[in-house]
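Missing here is one protein chain; the remaining ones are kept as they sit in the complex.
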Amino acid sequence: MTDEARSENDAAYDSDVEAAIRENHPALVTYITAGDPSLEDTKAYVEALDRGGSDLIELGLPFSEPIAEGQTIQAAINRALAAGTTPDGFFELVEDLETEAPLLVMTYYNMILQYGSEADVRPFVERAAEAGLSGIIVPDLPAEESDPLREACDDNGLDLVFIIAPTTEGERLDSIMSQVSGFAYVQARLGTTGARANVSGATHDSLARLSEYDVPKAVGFGVSKGEHATEIVEAGADGVIVGSALIDIISSSETPGDAVDALEAKAAELKRGARRGADSLTVDPEERPEPEQP
Amino acid sequence: MTDEARSENDAAYDSDVEAAIRENHPALVTYITAGDPSLEDTKAYVEALDRGGSDLIELGLPFSEPIAEGQTIQAAINRALAAGTTPDGFFELVEDLETEAPLLVMTYYNMILQYGSEADVRPFVERAAEAGLSGIIVPDLPAEESDPLREACDDNGLDLVFIIAPTTEGERLDSIMSQVSGFAYVQARLGTTGARANVSGATHDSLARLSEYDVPKAVGFGVSKGEHATEIVEAGADGVIVGSALIDIISSSETPGDAVDALEAKAAELKRGARRGADSLTVDPEERPEPEQP
Amino acid sequence: GSFGDYGGQYVPEALMPALQELEDAYERYVLENEDGFLDEFRERMRDFGGRPTPLQRADRLSERYDREIYLKREDLLHGGAHKLNNALGQVLLAKYMGKERIIAETGAGQHGTATAMAAAHLDMPCEIYMGRTDVNRQRPNVYRMRMNGAEVNPVEAGSATLKEAINETMRDWATTVERTHYVIGSVVGPHPFPQMVRDFQAVIGEEIRDQIQEQAGRLPDSVVACAGGGSNTMGTFHAFVPDEAVDLYAVEAGGSSLEIDEDAGLAPNSATLSTGTDGVLHGAMTKLLQGGDGQIVESHSVSAGLDYAGVGPELSHLVETGRVTPTNVDDDAALNGFHRLSRLEGIIPALESSHALGYLEEEHDELGDLVVVNVSGRGDKDLETVLEETEKRELEAAPDVEVFDQ
Partner (left out) sequence: GSFGDYGGQYVPEALMPALQELEDAYERYVLENEDGFLDEFRERMRDFGGRPTPLQRADRLSERYDREIYLKREDLLHGGAHKLNNALGQVLLAKYMGKERIIAETGAGQHGTATAMAAAHLDMPCEIYMGRTDVNRQRPNVYRMRMNGAEVNPVEAGSATLKEAINETMRDWATTVERTHYVIGSVVGPHPFPQMVRDFQAVIGEEIRDQIQEQAGRLPDSVVACAGGGSNTMGTFHAFVPDEAVDLYAVEAGGSSLEIDEDAGLAPNSATLSTGTDGVLHGAMTKLLQGGDGQIVESHSVSAGLDYAGVGPELSHLVETGRVTPTNVDDDAALNGFHRLSRLEGIIPALESSHALGYLEEEHDELGDLVVVNVSGRGDKDLETVLEETEKRELEAAPDVEVFDQ
């Protein structure tokens, strides 16, 4: 996203990440692992996802112990590490990228701590901001442990996105929702990342539980098809997050060119699916807060 | 031995076994295992040993757990058992044998106990006497446990031969020597039966220790050559006992006929060796009790 | 030196002085605690061996059999079985006697490893005789003995198993008896071994007696132990022999059948107390598996440690007088017992002990309300055998083995 676009959005929303969700409602958030199978390929893939209609793109910085990932993303991470992907290489890729969609980095806490060779989160955050990233998602950093990172993010104008799990309830839910920055990453089901055949019933429960909070909600974990996107948006989400289904495309394509085409098509399919969900809400006679349309 | 010969000897000595040692001084006592490799062969071997100059012949009745035997005799026993040797077959063999030398049975106590199917020694002893055996040697029956068998032997006119070990000393030695029947089987060394290259120093010690007792002494365990016999008789023995060296001949001969010839020759060698020992004592200027000559 | 008609000293004359010396040492050190022998023994069994071992209420077995089942946990003793009680006692006694060297025979290797362990602990040179066949199929136990610094002498003769190893050890002892002690591994052999080994093992029953009274408030109705040579059996029973109200069950290995094949010289079982006849083997008058002529037959059990054609003379006597009830269960029942305890209680028992557990399953209605079973050892050593034997059979208590096959 260009600096120009960003400053424009700043006025209306707390951050360009929130703006990307709100203004592109229903938003499509896509994820791939940087360096799988190479940083050069990742550049082409990200641009394809951007063209296909992604409103926000999460780029995974690979860590050797991805405890929150399913086997698909774990395998992508292993390929990226085997290809020699480093944080510096990652940031250089980000600097090279020209996308409409804002970019987020998704990585594990130890990668953030070690960057700059001290157990301190600031060098990473500063470098992320400098490279043009808009936010950070850390799957192994719950709200309770996130103060140092959030302060650094705040100081550097980055969003720190929190994940809301099906088990997140009561006081903890209130507390986390009150700290949401960018959007709430709603985990569709218990378990790890990975494409699934159906949308979980837990998704509906979670969105119902979250409906009282006026923050943008994007739902991930298991989303792989346009119909999923439709269903999730119908259930009240502001966006859908897709990752493993895209990794599957990358790992199963015969050439990088095939992958580029397929990724763009998949993003378009998902975005159409999300829009269908939003449309069905619009014609729904029941009273709902009118979702904003770009 | 014929009944006639036996009754003749009874006059001069307590038993025909004692007579066989005393009257044939220095005596040769030979051992083979009955049924190795068949009872028919054993018959021929025993007759060969008799011809070769044996004054007393021990016939082994095989038992499956021969704890006092070295590997040579253990192997002979295994061959005899594999050939199906039974106590009844053994006694029939004894009945068939025509030898100058009296015959002794050497076996383990359980074989004696089980004969006749009750845990009672009498059926065995009665059958042994009936078959023409003159005595019994039981390597696993020390004097302390021998009362039942000795009584049965006494009642049936058989000798029960005791073994005197290098460790048999003091009161036990006195007690056993006072009970000697037939002759004292002097164990030449600690350990088990088996041919050895040399006569043990323990042999000399034992014979010196036993010199005060006026009973016939025959030395076994490790005797394999004429020179051994010479040395043992020189040391004061009334006889030598040879077993494993004969088993070696049987197991290494190509035909039973070869074994017959070699056994007769070996017995003759040993008898000559024993006589040389006796002769050297006769010409020895030192005072010794003059050994009886037949 | 006898138990009724059983026992005695049926050994070569050369060994008799050594047995008298041992008898004398046994009386002085073990029975009279001369030089504090017993104190040292008990202290070492506590600190080195891990005594007392627990008496554990088996919650799920108690529920299953609708009576109170307690397990004596000899599997927790150092080395993994009750064997150390005896091995340490004898090696220590040999030391008090001034012997310079220890020998022992071993079949599956349990007694050999216990002896090697005790000899290492007490700094005594140690040689173990073991049939070559057993050496080859019991590698881990050979390794353990070697690690403990013992020499392992493979015996090549005959079938190269326990019998040949015993014969070879006897030969060594008959040769070196003046400076060597032969550590017999069970309540068998000539006097004083059966009595002495029993005394070293009697701590099992003594502890049970105290523990059950503390935990259940009274003496048990029934005490169950497996029986091969009988050292864990006598060790478990001895303290209860005077308590006439306590029933004692010796569970033997029924193998695959209780019939003897006399022509082949084979008994497909080791149920000596249940089916044997009186005779003399390895130094003692006792019950034996033998043919009519007196030849000892080869016994068989899925459990190598029960696989012996004789049994301790005192057990023969206690069976003869009706104080101990001889029973047996077959290989299948023992294997099921193994799996059942592993799955229900989280204790993998030795295949020997599994016979006692098999009996519990089959005949618990015969037993009283308060039952103690001796778990004489742990079953890690038996895993390969159990897998092999389980695959051959349909066992109700066995887990499926699909994960093993991949």
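For clarity, chains are labelled A, B and C in written order, and residue numbers in each chain start from 1.
Operating definition for what follows: a residue touches a chain if its C-beta (ideal position, glycine included) is under 8 Å from a C-beta of that chain, and two chains touch if they have at least 3 such contacts.
Worth saying up front: this structure is predicted, and the values here are computed from it rather than measured.
Indicate each shown chain that the hidden chain touches within the full complex.
Displayed chains contacted by the hidden chain, ordered by label: A, C.
Using the touch definition from the top, which of A:74, A:181, A:224 or A:244 touches the missing chain?
A:74
Pick from A:86, A:156, A:179 or A:251: which residue touches the chain that isn't shown?
A:86
Sort through C:55, C:155, C:246 or C:281 and give me the one touching the missing partner chain.
Of the candidates C:55, C:155, C:246 or C:281, C:55 is in touch with the missing chain.
Kindly note down the residues of chain C that lie in touch with the hidden chain.
Output for chain C: 46-50, 53-57, 60, 73, 75-78, 80, 116-123, 135, 139-140, 142-144, 146-149, 151-152, 154, 338-339, 342-348, 379-380, 383, 386-387, 399, 401, 403-404, 406.
Against the chain that's been left off, what residues of chain A make contact? List them.
63-71, 74-75, 78, 81, 86-87, 108-115, 117, 119, 139-145, 162-169, 172, 176, 187, 190-192
Please note the rule applied: only the chains that are shown with their structure count from here on.
Between chain A and chain C, what's the gap in Å when you average each chain's C-alpha atoms?
Each chain's C-alpha centroid was found; their separation is 67 Å.
Provide the C-alpha centroid distance between chain A and chain B, rounded to the nearest whole angstrom.
A distance of 100 Å separates the two centres.
Approximately how many whole Å separate the CA-defined centres of chain B and chain C?
A distance of 39 Å separates the two centres.
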